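Take a look at the following structure, please.
Left out: one protein chain. Kept in place: all the others.
The block that comes next holds chain A.
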Amino acid sequence: MSRRMFSRSLYSLQYLSRSGGFSPHNSSINPNSKHTVLAAFGRFLHVRPYATTPQPSASASSLNQTELAKFAAIADSWWDAEGPFKPLHIMNPTRLAFLRSTLCRHFGKDPFSARPFEGLKFVDVGCGGGILSEPLARMGASVTGIDAVEKNIKIARLHADLDPIASSIEYRCTTAENLVEEQMKFDAVIALEVIEHVADPAEFCKSLSTLTVSNGATIISTINRSMRAYATAIIAAEYILHWLPKGTHQWSSFLTPEELVLILQRASISVEEMAGFAYNPLTGQWSLTDNIGVNFIAFGIKNSQ
């Protein structure tokens, strides 16, 4: 990677605080431990806490129940393509196109097959209502979807039962760290729009890396900490277009591509490919681009040890 690395201290990343607006959480948090979940909005609308080391106390049981109830109320709309998750539904095919092309190339699969991922084990970390897990299952992968929010998992399971192919997905209410503890391994570990909500991105990446088989793939998408991202992902999406509830994202917790590459490298994952997502307001469609100024996705390979 010839990319210029940012001088921002990685150490400081681990102390990114976003507990400000979420005082209910503080009661369940040990302030002395950087391993503790602070607070996290999941993929846009739900709570998604991540323990950074395998600590039973940081599992789903430590979640604030009122927060859970609040987000569980809208979880029903996960699959309403015209509902609050509309932006995600529109973006979904574009991220899947990236996954398809990079994963087919890496695993030597036929890109013209309807089910190219047959025989591969994927985990969708922070699966929400399953809007990424289901397409991956239709593309042939055997998918495990995990989310720390019980209600999301319930919705995901109910919806998957509507399609015989999707009903093969294993949905679990757990965290990446718990899977590490269980010594699970996957051919591809996918965490889209999640890392900006975790307390400790570096530790989170280490967990993802541990879940990935040697020579397997780790894919992460997030939002850049750029001025343009501030303008579009926060001001436009939350305040002007009302695509997302205010406070969904905290600019300071975003990672730049350089930082992401660096922390992945330290977790033994070398980033091979990166792409940006661009929204065209005229067509209402997202497309892949070289510009990683706002939304971007990174495809990395776990180094063989």
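Methods note: a residue touches a chain if its C-beta (ideal position, glycine included) is under 8 Å from a C-beta of that chain, and two chains touch if they have at least 3 such contacts; residues count from 1.
Note that in this section contacts and distances are computed from a predicted model.
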| item | value |
| --- | --- |
| Chain left out of the displayed complex - its UniProt protein name, from "Ubiquinone biosynthesis monooxygenase COQ6, mitochondrial", "Ribosomal RNA-processing protein 43", "Metaxin-2" or "Inner nuclear membrane protein Man1" | "Ubiquinone biosynthesis monooxygenase COQ6, mitochondrial" |
| Among A:Leu158, A:Val213, A:Ala236 or A:Ala278, the residue in touch with the chain that has been omitted | A:Leu158 |
| Absent-chain contact - pick from A:Val125, A:Met139 or A:Ile153 | A:Met139 |
| Interface residues of chain A (partner: the chain not displayed) | 76, 79-81, 89-90, 92-93, 96-97, 100, 112-114, 134-139, 155, 158-159, 161-164, 167, 283 |
